[in-house]
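This report concerns only the one structure given below.
With one protein chain held back, the other chains of the complex are shown just where they sit.
Letters A, B and C mark the chains in the order given here, with residues in each chain numbered from 1 onward.
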Amino acid sequence: RTFGDYGGQYVPEALMPALQELEDAYERYVLENEDGFMDEFSERMRDFGGRPTPLQRTDRLSERYDREIYLKREDLVHGGAHKLNNALGQVLLAKYMGKERIIAETGAGQHGTATAMAAAHLDMPCEIYMGRTDVNRQRPNVYRMRMNGAAVNPVEAGSGTLKEAINETLRDWATTVENTHYVIGSVVGPHPFPRLVRDFQSVIGAEAREQIQEQAGRLPDSVVACAGGGSNTMGAFHEFVPDESVDLYAVEAGGSSLDIDEKEGVAPNSATLSTGTDGVLHGALTKLLQTDDGQIVESHSVSAGLDYAGVGPELSRLVETGRVTPTSVDDEAALNGFHRLSNLEGIIPALESSHALGYLEENYEELGDLVVVNVSGRGDKDLETVLEETEKRDLDAAPDVEVFDA
Amino acid sequence: RTFGDYGGQYVPEALMPALQELEDAYERYVLENEDGFMDEFSERMRDFGGRPTPLQRTDRLSERYDREIYLKREDLVHGGAHKLNNALGQVLLAKYMGKERIIAETGAGQHGTATAMAAAHLDMPCEIYMGRTDVNRQRPNVYRMRMNGAAVNPVEAGSGTLKEAINETLRDWATTVENTHYVIGSVVGPHPFPRLVRDFQSVIGAEAREQIQEQAGRLPDSVVACAGGGSNTMGAFHEFVPDESVDLYAVEAGGSSLDIDEKEGVAPNSATLSTGTDGVLHGALTKLLQTDDGQIVESHSVSAGLDYAGVGPELSRLVETGRVTPTSVDDEAALNGFHRLSNLEGIIPALESSHALGYLEENYEELGDLVVVNVSGRGDKDLETVLEETEKRDLDAAPDVEVFDA
Amino acid sequence: MSRETRASRSERTGNEVTRELRADGGEQLATTDSDIEAAIRENHPALITYITAGDPSLEDTKAYVEALDRGGADLIELGLPFSEPTAEGPTIQAAINRALDAGTTPGQFFDLVDDLSTEAPLLVMTYYNMILQYGPSEASRASKAGAAKPQNKPDVRPFVERAADAGLSGIIVPDLPAEEAGPLRDACDDHDIDLVFIVAPTTEGERLDRIMSQVSGFAYVQARLGTTGARADVSNATHDSLTRLADYDVPKAVGFGVSEGDHAAEIVDAGADGVIVGSALVDIIANHGAGDAPAADELEAKVRELKQGARRGREEAPEPEQP
Partner (left out) sequence: MSRETRASRSERTGNEVTRELRADGGEQLATTDSDIEAAIRENHPALITYITAGDPSLEDTKAYVEALDRGGADLIELGLPFSEPTAEGPTIQAAINRALDAGTTPGQFFDLVDDLSTEAPLLVMTYYNMILQYGPSEASRASKAGAAKPQNKPDVRPFVERAADAGLSGIIVPDLPAEEAGPLRDACDDHDIDLVFIVAPTTEGERLDRIMSQVSGFAYVQARLGTTGARADVSNATHDSLTRLADYDVPKAVGFGVSEGDHAAEIVDAGADGVIVGSALVDIIANHGAGDAPAADELEAKVRELKQGARRGREEAPEPEQP
């Protein structure tokens, strides 16, 4: 139930039987492939989800950094990000468990759209909780979810973002737990979610590990992935954890600064692994951005998908043991990473993934001769944000802003 | 140089040497794989483009229509549509030919974004012509192109849409033909473009043909694809043309009506194969929407990507010989097709592809027991249009419009 | 037959909390009853009230706690606000936000409790992270200023120690199931503080046994699935839960949705030893806004109505069987 001291099941009593039921299903269907669950999952991820995704050797980045840079192309998964790996896995598991209804929270909308797609594909009723602020600023994702037949429930409480949406989904689940499965969107939450989500996402690293050996003839020197909640991170890392020679870099959102404003309860970053302290949030003991008193602070990042005050407990543990190196780059480095990949390689990455690319730019010399960077999603969803943020700054890698005015 | 009477090279004299040069390059690199061109093309489409795309058996559509419905998932290609197949092929060919600059036209922006991506990937300077009206209503695609490093040149002439953009690109090419390659976006234009584009796109049908035999054990009874210029159509059909048992349906945009307003020079549809007459446009003899006098009319469709008054000459020929059945569905059927696939299968299709799905709904009984429908692209780009158009109508397959207001 | 609970087991092991709860209404007190158990037994059926500390200010809370006490509350739960109150419905969630907006800290909370002297024993209700983070050492505080420095592991003991000092009789932690409660249970034992667990409608079988073997003070019976919040009826789940719990020899108090005297009556009628009222009281506070404790009189009257309801339920209740 834990990773070292991290993890656990810090949830209201009413949810405990559902977690036990889920743990049982996880063991039978996921670990033991009962009723061919994992076979069906893999098949659907292939035919519906578009797996395997390519591992692409880059021409121009490799030249720029004078080493072999490979990109794992999760931006090509159906829906535009790795999120479907988990969403489809959980919705399918809920079906095997006989659940009749799916709920999920979403921040920027990526997990919500993935869950809505998976639920439509598997014919499961689906409701998505989303903070009012996020609903208003992520309209296209709201439309996508609704077009996939999901109900989107705006959450009016608090700042109307991810944290409030999670809280509200937990409340729904506490009421409907008997027939409803809560599809958590990352390797967070109470046991068994961190393991379950990791296992569904570990296909990323499993494919990449096989592909890099096929294409480059050996294991990479390092794997770089962005980390918010950490699902693409654990997905990319998991299969490499036993490979001691492979360095694993979790790149967090450094936002505008790594300091916390205790008084205002605000962190201008989401660098939980790098700067957080141990505590309990959303069902697990893990690293958190919190005040000395234990209040969770508002995190911030130019990338909505990394904007979370917690992180997966297994990542906390892997950082504690030194297996994973926690790092961060700030908003500006991420924006430059976004523009650089768009311009040099013709791939518009998600702002989340752009953090990994920003880290590559700043630290490529430490990463060895053969580097795998996980491009966790595509950046179409981020165009407006990037334009706004680019206008405010003088970015090295961006086109002249005037070109967007024509 | 022709398909029956269709095709040819009706272009200004200044362009003829470039077409001859291209024809020569087509024969050497594409047909004869000189210098391993086709190998490199295939490899890049795999690693950069995400090929092969899945052929997905649908659960819910198959049940709805009581026959096996398979979808060819071109929506999963990098960039979100089949367009990259051609754009990458041509930009790579231009590189092999020693050209130093890429130009292209774009209507809704799909071909422009695909070309900009390909040009960035292959490090080629790139300029895209786009009508002013289209620039204004397709901002996100303009941003994507510019983020990929392409210049986007608004064309102020006429109605500011695709036709004007093509005219202007031809003018650029007539001036710069010695060092510039014009990446035409569909199986239209003068020889050898219709063959060249078809060959790059034929990977769709080649994969689908192999996949359906693997998955269903036999060739399909029919293949259904939408048709505007016809590149996804020819791409899907080409490998099946020799299979006499496979019926091929080209579904055009019926718009609001199949009639032409001769006086206004306007067709409220883009059903060129279904209703057009022979004539010469943009370099080829083919079926056109034109007045009795020979003026090209403004075509219309809810789907910008199908909104073109011409069509590929090879399709004109295949319709003439009876090998391809020309059909059309109206805007409303396409919108219902869009909503139906989104809701039933968790796949939001492009409005273009939605025409094929609208045809499936209306005519499934004629399509045999095993049907392949080409989902040529994803519909994220169409969300705003679909919302607007859905609000105007009472659509069977759409969610209640109020749900989008929350 | 009475099934084993923490109370009966403690008795056997000679623990100082040795006691016996009689299911016939608490007439027969064991000498080592905790304050909480004693309060329930002596005032059976007991009325347990909840308000959030710091809503809308700690000064108001002091006056409101005294009003609850005057009105006849037998136990008073004070919420220590946490930023992520995932188990609460909209009413208490809003109260917690008001308290946080007012700047309520754990330090101030304990200062308030130090200041209070009520007839009814006090409990603190808060989320586990608030307990874990309380009173870090100077070294640990320093570590938070910079990035990725070594950090002391969070510990529950400073919180429990301070709670005992302040005279709190019990702790309720809505996000701490029995499986994770070991450290806190131990600390509470060391300081003679009761640790109340929630029994949900979904709690059955082995899990019910596990909870009942750890609970002290009373079992908080969750009246229905979902979150806290006033509701218009009493659910079947309440009856079912009380039936399931009948054989355990620990007081049972029912919460989640109790808003009127008639509810209290019905719940006691169904066999509960007490009713817990929170959202209905928080609503009153919310309706009066800030100022000079303007809701005090209304709170007092509401508590009186509820207490009467509970008593009415007792009169209507069938005579319990002897264990």
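Rule of thumb we're sticking to: a contact is a pair of C-beta atoms (placed from the backbone, for glycine too) under 8 Å apart; a residue touches a chain by one contact, two chains touch by 3 or more.
All values reported here derive from a predicted model rather than from experimental measurement.
Asker: Indicate each shown chain that the hidden chain touches within the full complex.
Answerer: B
Asker: Looking beyond the chains shown, say which of B:Leu281, B:Ala304, B:Leu357 or B:Leu370 touches the absent one.
Answerer: B:Leu281
Asker: Among B:Gln290, B:Ser303, B:Asn336 or B:Thr385, which one touches the chain that has been omitted from the display?
Answerer: Result: among the candidates, B:Gln290 touches the missing chain.
Asker: Hey, which chain B residues sit against the chain that's not shown?
Answerer: Against the left-out chain, chain B lists 1, 5, 8-18, 20, 157-158, 163, 166-167, 170-171, 174-178, 258, 260, 265, 271, 274-275, 277-283, 288, 290, 292-296, 326.
Definition applied: only the chains that are shown with their structure count from here on.
Asker: Could you draw the chains as nodes, link the ones that touch, and say if you get a line, ring, star, complete or other?
Answerer: Drawn as a graph, the chains make an open path, so a line.
Asker: Based on mean C-alpha positions, which chain is nearest the centroid of every protein C-alpha shown?
Answerer: Checking distances from each chain centre to the full centroid gives A.
Asker: For chain A and chain C, what's the span in angstrom between their mean Cα positions?
Answerer: That pair's centroid distance is 37 Å.
Asker: Where in chain C do residues touch two or more of the other chains?
Answerer: Expected reply: no residues.
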